[in-house]
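The complex is shown incomplete by one protein chain, all other protein chains being positioned as in the whole.
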Amino acid sequence: MAEFKHKHIIALRDLSKEDIELLISTAENMRDINCRDIKKVPTLRGKTVINLFYEASTRTRTSFEIAGKRLSADTVNITTASSSATKGETLADTALNLLAMKPDIIVMRHAVSGAHYFLANKINCSIINAGDGAHEHPSQGLLDMLTMKDRFGRLDGLKVAIVGDITHSRVARSNIQGLTKLGSKVYLAGPPTMMPPGVEKLGDVTVCGTMNEALQDADVVMMLRIQQERQGKTLMPNAREYSRYFGLNPTNIKLAKPNAIVMHPGPINRGVEMSSSMVDGDQSCILKQVENGVAVRMAMLYHVCGGELE
Amino acid sequence: MDLLIKNGRVIDPSQNLDDTLDILVANGLIKEIGKGVTAPVGAETIDAGGSYVVPGLIDMHVHLRDPGLEYKEDIISGTKAAAAGGFTSICCMPNTKPVIDNKAVASYIINKAKAEGFCNVFPVGSITYGLSGDRMSEMGELKESGCVAVSDDGKPVKNSEMMMRALQYAAGIGIMVISHAEEIELVGEGVMNEGFTSTELGLKGIPRVAEDVATARETLLAEYTGTSIHIAHVSTKGAVRIIREAKARGVKVTCETAPHYFTLTDDAVRGYNTNAKMNPPLREIDDVAAIKEGLKDGTIDAIATDHAPHHLDEKDVEFNVAMNGIIGLETSLPLSLKLVEEGVLTLNQLIDKMSCKPSEILGLNRGSLEIGAIADITLIDPNIGWIVEADALCSKSKNSPWLGTQMKGGAAATIVDGKLMYKR
Partner (left out) sequence: MSGERTVLMDGEGIKRALTRIAHEILERNKGVTDIVLIGIRSGGVFLADGIAQQICVIEGGAVPVGAVDITLYRDDCSGHLPHHPVGKTDIPFSLEAKKVILVDDVLYTGRTIRAAMDALMDFGRPQSIQLAVLIDRGHRELPIRADFVGRNVPTSQKENVEVVFDGSNQPIEVVLEK
């Protein structure tokens, strides 16, 4: 019987193929709870989950909150505007203060890659990563994989194109780590200024010269969010030119397989990463991703609660 | 008191010496060197059998943090760590608070080190006032007050004209310019070497070319102005190549590297280890090979530590927030001795790079055991095994990537101006 033995979920890199399969399977089986009249099970009754967000996020935070509540956990949200640990209280002090209130799980988003590992060494409750810097966003990776599995019944052998700013994308990293472990083939495209060195060594990953090359015969097309404020002025000229070369539209989607699905972690810049007709079109699985997000996060909360003390 | 060091294997590159000899020290100077030297009445005798006896080691790149940042290190603890690491002289960088850009600060350091320190301290003044990068320090006064070089270490001089004028002006004064060669726009917000590891860890990378571009600029400026320049903490394959080529063209460029650059790669960052975070960052395996090659062929003149103490509160934080730098005074010797074991350097070459060359580059008038020389002497036990433990380090700060690591070799005794300042 598969057992999940991790106390924390910080990165899909740290999980085995079996761990990831178990989380996805649990999410699949929990999903129907969200469709019932009574959308609640008593599983985590009496558990306290703190959502500690050092970066603004409506979607992920709400999704984790709902996930916790549907499992009957008590969820508390703390959103800290300043992500700078140099000002005011340090992350370690904040965490120790929270710990004094005896939470069972801290779900944290933080701007610094690896901040969760730092925290894990300081405190003894479970930690779930809701996004750290440009490192990983495991819940997004898992919900993306669940969405793909829904459509294709498998992940093994799927050709997944990921297009956009790979360098700054924790979504891309978690998907690469998870998908390659489960046998998918990942094709990356983006301006060379947004392609991190050595990324092809992360698994079965191919860096494509053009977007068309990545789209060719793809089963899944995943578009990443472009953030003008993050990409600055030196990584690309502007959104207009970006969308000409790396935007998804009704023409270039034809290169992908006819039954290919289109994904985006959100929030979307319509007309930049993809045209509105793609966002709202038949191939779009974007809302399905959001729906799966709750189930995946329920699975994560459920399994870390049974994780062994390390 | 006179001091007789008997039966040691004396290695002095300045005289091409490598033999079992005795050394007699009197009045802070080397009085006699040879076989069967007898101890004068009242002389203290040290049996150096099994040890190397070498010109006192010189670390030309140390951050003592005093004045202003004494919670990290001060002149007493820093010099104590230096003596324990076998160093008889160290050069301290000017990024103190206030900056070493005036006589008062330079004199404070020199006086405090003389009164309370455990080794010689030679301050390095700043190139620009307050490390501002845009207004030249009074290099003349700095030299007169005892500074042996100028550098804006930690804050590269961005403006090329400023750097060129500084080189010209310093040449006129007769003071060496030490460059922290990094193109800061390319460093950007990077926190580790840009490569596969930074990609996997999701940390912002510092490309190697940031160092290469700046090193090229410095060598070209020195070439154009016909002046000397010393490049600090070389870490990349590219910088080694650029310096090698410049030297071949006759450019008066010298350089140093640090033990971490020939010992560790950016793999050490995995686990978000803030004790592997420094600037320039740890590089990759081919850079380590190039650094070793540079040491071997003489492109790299010296080994310095870039000893950069930071308080636990500044290191026990998220990776991006952690300060740059590691301590190195007490681990430099065993790590460098490994180069001899690996066949990269001969023992003679190693001592040259850790004593003679630094003295020569900065005109310190040390790094020799000739009769009449200042009696700065290091006794090295090449075989002693020890483990780096935080509590046992003399430095106030414990930010070392080698905590818990087994070391082989170390200082057996450190003699400064004829006085025994450290004995294991």
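As written, the chains take the letters A and B, and residue 1 is the first residue of each chain.
We take it that a residue touches a chain if its C-beta (ideal position, glycine included) is under 8 Å from a C-beta of that chain, and two chains touch if they have at least 3 such contacts.
Because the structure is predicted, anything quoted here is derived from the model rather than measured.
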*For the unseen chain, which displayed partners does it touch in the full complex?*
A
*Among A:T26, A:S113 or A:T167, the residue in touch with the chain that has been omitted*: A:T26
*Identify the residues of subunit A touching the omitted chain, counting contacts across the whole complex.*
1-5, 22, 25-26, 28-30, 32-33, 36-38, 40-44, 46-47, 71, 299, 302-303, 305-309
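Convention: only the chains that are shown with their structure count from here on.
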*Taking each chain's centre as its mean C-alpha position, how far apart are subunit A and subunit B in Å?*
45
*Okay, in this complex, where on subunit A does subunit B touch?*
13, 84-86, 90-92, 110-115, 117-118, 132-136, 167, 170, 173, 196-199, 201-202
*subunit B to subunit A touching residues, read off their complex*: 194-205, 271-272, 313, 316-321
